[in-house]
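All protein chains of the complex are present and in place, except for one that has been dropped.
Up next is chain A:
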């Protein structure tokens, strides 16, 4: 199964849903991360859920330039990587949304990308005979997003720029969105231009659902918790010792329902994550 996960680096990932994938014991997932994906993809790799990653970046900016579990699994060959640039990422999503086999793109000719990722092919275009890349459609079965609000009919509204979430949803058979708040349809009608996903297949009310990452308009990243995960994943990368990682997964992920997760993070930490 191919799962798309929205957000952008340290922001806007549907973590309640991501943790549930791990609790459910999903295996061999093809994960389409965001154009810049973060440690949500790393966590899925660390938990053994992933066969292949499609993303131009997996890391956490200043916290960790490269996701440690991504690095380890890619180096030892236990995951496959679909190498591409963010422009190829959106071209592939667009091809899927358009129900086309590929979208053309110029940048990438002459690089190693079509060499290490033969799914992306150089070709001569039939109009001007220019050398271009054919980026194959990136088809997603289920897209998981996190947003600010939705009404009960799945009319989802994001705060902020919404990153690549709408493009990922457009390339997906089904879209499920966790939201900070369920709102009335009257509130949606007050600003219908703000509706970013018009009719999600399902919504999940999950306050603090992007934690430990930020949700625009609600809270900032929880640096302490992100570092807690990174220490565990880094230990696995550097020493092959999975014990701290297993402890992390047991304490915060496997079988931990959202309310209990928030309990384990604790009110002082959650209430300290103010926007400004």
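Going forward, a residue touches a chain if its C-beta (ideal position, glycine included) is under 8 Å from a C-beta of that chain, and two chains touch if they have at least 3 such contacts; residues count from 1.
Following the convention adopted for this analysis, contacts and distances are computed from a predicted model.
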Undisplayed chain, where the name is taken from the UniProt record, one of "Cytochrome c oxidase subunit 1", "Response regulator", "CoA-transferase subunit beta" or "ABC transporter permease": "CoA-transferase subunit beta"
Given A:106, A:238 or A:264, the one touching the chain that is not displayed: A:106
Selected from A:25, A:217 or A:266 as touching the chain missing from the view: A:217
Listed residues A:8, A:229 or A:248, member touching the removed chain: A:8
Given A:71, A:211 or A:258, the one touching the chain that is not displayed: A:71
Where the unshown chain meets chain A, residue by residue: 8-12, 35-36, 55-59, 61-62, 65-67, 70-71, 74-77, 81, 83-88, 90-91, 93-94, 105-113, 116, 130-132, 160-168, 214, 216-217, 220-221, 275-276
